[in-house]
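With one protein chain withheld, the remaining protein chains of the complex are depicted in position.
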């Protein structure tokens, strides 16, 4: 175990996997000479050379498509989206090509491509640059979608993604890049894709989230434990697709109360699936309706005061918890 | 009132609105000389000329973007996607431009553009050509998303969309083009965007759906009424965004049982939002968990036998109804 | 069908007879008969979905693939039957795919637009216009990265040149080609129409070479109805691409004798006369006449080929007919990789 930042965990994993396997390469805009806008790939061009650290033109669809073409021949490209917002320009290549080729070829190809980059609200990046894309991509069979909320998961999930055989959308929380945490040293440390985890045990209420909002939920849990003696169980849905509900259901059977926290828009969002799935499975266990804490239904505004109003904060989560506890 | 097909209702509305307002134009691939792959625009090039019926190159992003550029100057372009699947190539222009310009300009522009075309499963069109995009687009504030399930709604909603000031994603059920129904003659007949409707009254169970699946649900309702004396209330969510829940909640307060029917994938799909929203609002009214009837979690296969297994049919809806009735 | 896979080393001289020429005529005749069979079966309702045939364009892919080697890769659009047949895919399996049977080349899951035969180099079969160009470009990079000496053939239509993915792929191919890292032969199957939109109406500049050269990719325009012309250019170009690792684009000017797809009956975008005139340059007739000249090919020889082709196509249909639909479990297979999960 060693303490590392979320950013370093990602950087390190890329380096380790490239050292381990010649077929792993990285490509993206300004990841080489410029060393990456978030410096995830800093130093890698020098280390691995331009054939394995490819600076691409501004052409997201081209980037993803060429990566898929490499992947079907056995390479393992990791594509960096400068921010995940730009992946929308490549949406067709992602959901209609990467996600479906295995299927419509009758299983003749593997598509080991990872598409990674920061998503979610930044600080005043405004409407086109502040989106969380978990439900946007999570809807499509053929894709794996993961969203690590800790340095250890960033490392373990990225390694699983790189060593896999399928397209993985790897959603990084820009807000967590600087966050530090314990990361196992085992060079083969992996976190299975498709397993949620209990981030904090508790008996009174279940909070379900991922990424940055999961970290916020943990803070709230500690506060409520200290102030109110309320024990919140926090479930980290680090894998958006496939979605592992087991820990959620088990927790709700215990707490009988659930809150879902997401940064993005409510309508047709992440929380809807979690809430619906809980009803599907453990409806009779619920002592209160599942409450969704979500971003406001607006494009992200630029002004800081408005931006802060557009996304959930600790008090919003706390309020929701009190609501399902029928307290106030 | 006159009986018309869903296809003719759309065609007629386009013609009427173009006759009424010079600023309304249509553009798309092969809508002019070729007269449209589904013949929605048949005869319109002759009638209105090439300036108002624009055959575009194969460039969906270009089509949508240029339409937005026309719209901000006061034109009212209606863009045909040969099938909505191709709109994914234009996803960035739709969700990051059309949907957000009004907002990040501080309200300086109107964006009256309609993007219409068939979506959903056809007959053996396979994975890239068989998608339903309601939750894909329904997630984004700044868009209106509608999905008519009858000729009258096709007409009334399209007219509202064309006369509006905002981008509207108009999802047509290819499977319904040939369907006939009564359509009001009033040249100003409109159906408000953002209003669900009760498609069939019933007291025992509520079925919520839209488009083709709504029509299937109606069939099932008639059958169960005849065979089982069961009265199913069918709610037609013809407006995906904004989502009008009032008729749904009112119905559930009456029936205490709800089934949601959608053709597309379950995970992060339409049904999740409806189910979650029902829990949000009338949790205590439910005598059974909301059941979701959805397509299987696979890309659409080509083989007819597999394709039929991939989407819901009447027996699936019937089974779900029996399940929430605790019958078998 | 590809039993005598030609090697671009041995370039037959168009002036003199070679057994390979007659073999290529035989292949073109087979493609024609096979496609006609698919149209018949479509009308009978045995084939569903979209069906796009290659009738009239046979000399393009036949001439180009005859300059290929085993191990080379092929990417095509949805008009991909001929490509599969020329790579040596089992005609029965191709027809079975169109019938949606479990014995289909893509297990019945892809259909006419998504033929795959990776073992023989066919990497699809794509339905989104232009969407496969970036894939082909990436595969070309991978070939060199993996130290393989094969090349990629990427086929697309004139209409595909207007979509963004064409542009992005071409620029990346041009860039990578400078490093000798992009051995891809782009082939424009220029049949003058994107569905019902003629090239003058969909492309600001109808000289498509300018479009390609803007990315530092050399181009050559060939008569796509003349197999000798196509093959002649392909031999030179494919060897060059294989040696240099730089992309090249062949524009083959051809014509689609059938409708865009099986549903394109009326064809309001072109006149019967135009089609008739185009049919005067039937690639099969042109090659046949040349071979009569230089090889003394007789009507009897051709008769034999025709009989063989018709019989083969019939066999393919029978195989498809007699094949079972996919097992229902297939619905859930190949969505993602199976077996032991990574991580």
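The chains carry the letters A, B and C, assigned in the order they are written, with residues numbered from 1 in each.
The criterion applied here is as follows: a contact is a pair of C-beta atoms (placed from the backbone, for glycine too) under 8 Å apart; a residue touches a chain by one contact, two chains touch by 3 or more.
The structure presented is a predicted model; accordingly, all values stated were derived computationally and were not measured.
Checked against the full complex, the one of C:28, C:135, C:175 or C:188 touching the unshown chain is C:175. Only one of the listed residues, B:166, B:204 or B:307, touches the absent chain: B:166. The chain omitted from view is touched by exactly one of B:67, B:183 or B:290, namely B:67.
Touching residues on chain C toward the chain that is not drawn are 162-168, 170-175, 177-178, 201-205, 210-211, 213-217.
Interface with the hidden chain, as seen from chain A, comprises residues 29-30, 33-35, 37, 55, 57-62, 85-86, 89, 122-129, 296-299, 301-306, 309-310.
Although one chain is hidden here, its contacts on chain B can still be listed: residues 23, 25, 50-51, 56-57, 59, 61-62, 64-75, 77, 92-93, 96-97, 101-110, 141-142, 144, 156-157, 159-160, 163-166, 190-194.
Keep in mind that, in the parts below, only the chains that are shown with their structure count from here on.
The most distant chain from chain B is C, comparing centres defined as mean Cα coordinates.
Centroids of chain A and chain B (each the mean of its C-alpha atoms) stand 30 Å apart. Here the CA centre of chain A is 41 Å from the CA centre of chain C.
The set of chain B residues touching two or more other chains comprises 85, 89, 126-128, 297-299, 301-302. Shared contact sites, meaning residues of chain C that touch two or more other chains, fall at 104, 106, 108-111, 114, 126, 128, 164-165, 335.
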